[in-house]
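Yeah, one chain of the complex is gone here, protein chain that is, but the others are all in their spots.
Labels run A and B following the written order; every chain starts at residue 1.
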Amino acid sequence: MGNTQVLFSQRIRKFVKNNGSVVIFLILALLASLFVKNFFALNNFLTIIKQAAIPVIACLGITLVLMTGGIDLSLGYTLGLCSITVGLFVKTVGLPIWLSIVLTLLVGLLVGLINGTLVQVVKVPAFIVTLGSGYIIFGIAQIVSSGSDVNRLPASFRAIGVTNILGLNTTVLISLVICLIMYYLLHHSTFGRALAAFGFNAKAARMSGIRSEALNILVYMICSFLVAIAAILLTIRVNCAQPTMGGGVYTFEVITGAIIGGASLFGGIGTVIGSVFGVLIIKVLENCINLLNVSYYTYQAFQGIVILLAIIFENVKNRKL
Amino acid sequence: MQKTILQMDNITKYIFDEHGQALRGTTVKILEDVHFDVKEAEVHVLVGENGAGKSTLMKIIGGIIPADGGQMFLDGQEVTFSGPRESLANGIGFIHQELNLCLNLDVAQNIFLGRESQKGIFLNKTEMYEKAKEMLLRLGFDINPHTLVRELSTAQQQIVEIVKVLSYECRVIIMDEPTASLTKSEIDKLFAIIHDLRKNGISIIYISHRFDELTEIGDRITVLRDGRYIGSVDIAEFDYDKIISMMVGRKLTAMFKSTHLVQDKVILEVKGLAIARNTPPIDLTVRSGEVVGLSGLVGAGRTELAKSIFGSRPYYGGQILYKGEEIGHLHPHRLIEKGVIYLSEDRKLEGLVLEMSLKDNVTLASLKRMYPKTKINFAREAEVASESVAKLNIVANSIEQLCNTLSGGNQQKVVLAKWLLTTPQLLILDEPTRGIDVNAKSEIYRIIDELAKQGVAILMISSELPEIIGMSDRIYVMKRGAIAAELTAKEDFVQEKILSYTL
Partner (left out) sequence: MKGLKISKKSLLIIASVVALFFILGSLVPGFLSMRNLMNIIRQSSIIAITACAMTLVIIIKGIDLSVTGVLSFCAMVNGLLLLKGWPILLAMLVGLAVGTAMGLFNGLMVEKLGIPAFITTLVVGNVGGGLALLLNAGKSIGAFPAAYVFMGNGTILGMPVSNYIMFFFVIVTSLLMSKTRLGTYIYAMGGNETVVKQQGISTAAINYFVYGFSGFCIAMAGILLSGQLDTVHPTQGEPYQLDAIAACVIGGVSMLGGEGKVYLALVGALIIGVQRNVLNLLGIHPFYQNIFVGIIIIVIVAINIHQKRRTIEISKIF
C-alpha cells in the first residue's frame, strides 16, 4: 500500500468533511439528471439558481447566528415585516425608493439589535427570545398593514431586482455579491476567525481578547439585515408586499439549508460554500418535486426528515471523522 | 491488633482526562507505587501538599476513576470498582468537598434520592421527613428537613451531605476537607460524630490541612508527596516538624537558572483589593524584570486575585495600577492591548479553543495587531505560527493540527506562544507547568527567565514549592483570601516555612 494511496483517501475524507454539501449536491444533481425528466436543461438550471438566490442571502445570515451557538426563530417573520415595510414606504407613503430601502434595512438592523441584546446582555436563551420576538414582529406586521398586502409596486422599484445585466438577473447578481462579501467576512477576515473561536469556546475567546459581547449582538444584526435585503428582493420578485411573507415555514427552510450545509448547532462551524449548496440542495429537491408532480405537502413533511438526517449525519461525522 | 479493612498496594495513576482515562502517550504520573491501608475503627488522616495525589487516591477508592496499576483489597479480597455506586455498595462512603446535592430539592429529598420510602405508588412523605429529622437530630443538627437546600448556608449544605452519606451503611467513610466551611461548634459536633462512628467499628479516611484538628481526631497519619507514599505515623508519635519535612522533604534540583535582574520600576501595583466581601484587602507589587511567586493552598484565592486583576471577575474595592494607570474592570481586549496577559490555570476551558488549529490559537490574541485592516494574511500567519513552534519547541504534525490532539505540555506551549506573540509587559501565569513533563517544564522556566531579562514583569501562581522557590525573586503567600506573608530574602525561601504559612 503506497503512500500516495493513503494521502489520496485522506484528502478525499478531508474534502468530504469540509464540503459535504457540495458532494451531496452533485450526487443529487446526478441522480436527478438520470431519473427526472426535464431536469437536465439549461432553463431548469437557471430556474433553480434564480430560486436559490434569495433564500441564500437569509441562509448566510442564519449561518452566522448558528456559528455563535444561537438561533433566530424570528427570521421568517422579520421577512414579512420588512416586506410590508418597504411596500408601504414605496407605494402608500410614497417615499423615494432609496429612502424606503434604507429605512427597511434599518428596521432589519433594529430587529437584530433587539434580539442580540436580549440574548447577550439579558442572557435570555436565544430560542425563547426569537420565538417571542417572532410573534411580536408578526403582530406588528399585521397591524401596520391592517392585514392586507400592497400590490402593484412602482416599476422603478421593481427594476432593482428584475433587470437583466449581461444575461443575469440583478437579484442573482446581488445575491452573488453578498456571497462574495460574506465569503471574505467569514473566511478571510478577523471577524470570521473571532466568530468561530467564540462559537467553539466563548470563554476562551473572551479571555484571548475577543470582544465577544459586541460580536454576539452584531451577528444577530447582520442576520436580520440580510433578511431585510432578502425581503426587499422577494417583494420585488412577486411584485407584492405581504406581511405574511415568509413565516415559520421560511425560517425552517433557511435553517435546514444551513444545517445541511454543515453549520453546527453547537457553534463554531459554518461555511459560505456549505450554506450556499445547502440551499441549492433544497431547491433541487423542490425542483424535482415539481417536475415529478408530487404534492407540495409531501415535500413539506419530507423536508423535516431531510433536516433530521442532516443533523444526525453531522453528529456522526463530527465524532467520527 | 486491629484488622486491616482496606489495603492499597503499588497504586499508580497517570494524568487523566474527564473520563478518568489516562491521557494518550503521557508519562506524567499523579500517583506512583502508592501504598495505603486503613484499619478497622480507625481515623486515618491523609496529608500532603496540593498535587500530592490525595484526591486522586480517594477517587480510586471511591470508584470514580480506575487505577492504572496496583491492587486494592477489601477485607483481603481484591476489588476493582467500576463506578461510585459499586464502591458505595461495598460499604465505602465518600463525602466530597464539592457538594453533590440538588439545590432545588429539600433536605429530605436529597438524603433519600433514589431510595425513597413508598406507600404503594406514592411517596411516604411522613416517614421520609420524620426519618430525616431524626437523623439530623441524632447527629446534633437542628435543620428543618423541609428546607430547600438552596436556602441553606454552605455549612448546613455540608452537613446535609454528611448526613446523606452516613445514612448508607458504610464501613469506611472518606471525608475530604469536611470542616472547610464549618464553624467551631459544628466542627465539634462533627468530631463527636466521628468518635461515635469509630466506636461502632467504622473507619474514617480524613483529609485535611488543619493540623490542630488532625491531632484531636486522628489515630494515624499518612503523608503523600509528589504522588508517592512517604510514610505513616501514629498520632501518638506526631511531631509537627517531622510531618512538615515529610510533606516537602524533597531535594531541590538545579532546574532553575536565573539570569535576569530585577529593576526598580514598579509595573503592577495592587492596593487594598478584596476578592470577596468578607476578606481583607490585598497589597501586592511586581517590578519590571521580576518574577514574583504567589503561593498558597487551593482555595486560598490566588486565581481569584489573578482574575480580578485581569477583568474576568468582579472584586470589592481597591486599586489595580499598571504602570501607574488604573486598569480595574477593563475588558480583556483592552488589557491585552496594554500588554497585560493572564495565562489561565484551566488551559482546556479558558486557554485554548481546542477545536481550532495550533496556528489559529497562536494568533487568536493578536488578530487586531497582525491584521489591522481585518484581512487575514495566511502566508504571514503560517510564518508567525511556525516561528512560535520553533521558538517554543512545540511538537506537532503541522501548524494546522487541532489543539485537542496535542499533548498537555504542547497545549500549554501553544497558549504561551499565543501570549508571547502579544509582546506583553506583565504576565500573570496561573499554574503554568501543571500536568507537564519535566522537559517541557524546564523549557518554560527558560522562557520565563528570558522574558524577565527583557524587563517583563511576571506574577506566577504555583502550587509546586520547588518551582516557586526556584523561580521567584520574591514570594507572596496567600491564605483564606488574604496575603499571609511576603518573603523577600532568599534565605526565607524554604519549603517548610512557606508551607507553614499556607496552612
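Quick notes
Heads up, the rule we're going with is that a residue touches a chain if its C-beta (ideal position, glycine included) is under 8 Å from a C-beta of that chain, and two chains touch if they have at least 3 such contacts.
For clarity, every value in this text was computed on a predicted model and none was experimentally measured.
Within the full complex, the chain left out of the display contacts the shown chains A, B. Shown as candidates are B:Pro178, B:Gly301, B:Pro432 or B:Gly470; the residue that touches the absent chain is B:Gly301.
Screening B:Ile235, B:Ala276 or B:Ala484 for touch with the missing chain picks out B:Ala276.
Contact with the undisplayed chain is limited, among A:Leu42, A:Leu166 or A:Ile305, to A:Ile305. Touch with the hidden chain on the side of chain A covers residues 71, 73, 118, 122-125, 127-129, 131-136, 138-140, 142-143, 147, 248-249, 252, 255, 265-266, 295, 297-305, 307-308, 311-312, 315.
The missing chain lies against chain B, touching residues 84-85, 100-105, 109, 113-116, 118, 121-123, 125-126, 129, 146, 275-279, 301, 304, 314, 481.
The rule we apply is simple: only the chains that are shown with their structure count from here on.
Chain A and chain B have CA centres that are 46 Å apart. Put simply, chain B touches chain A in their complex at residues 310, 312, 331-333, 335-337, 342, 344, 349-356, 360, 363-365, 367-368, 371, 374-376, 418, 422. Touching chain B in their complex are the following residues of chain A: 184, 188-191, 193-194, 196-197, 200-201, 203-211, 268.
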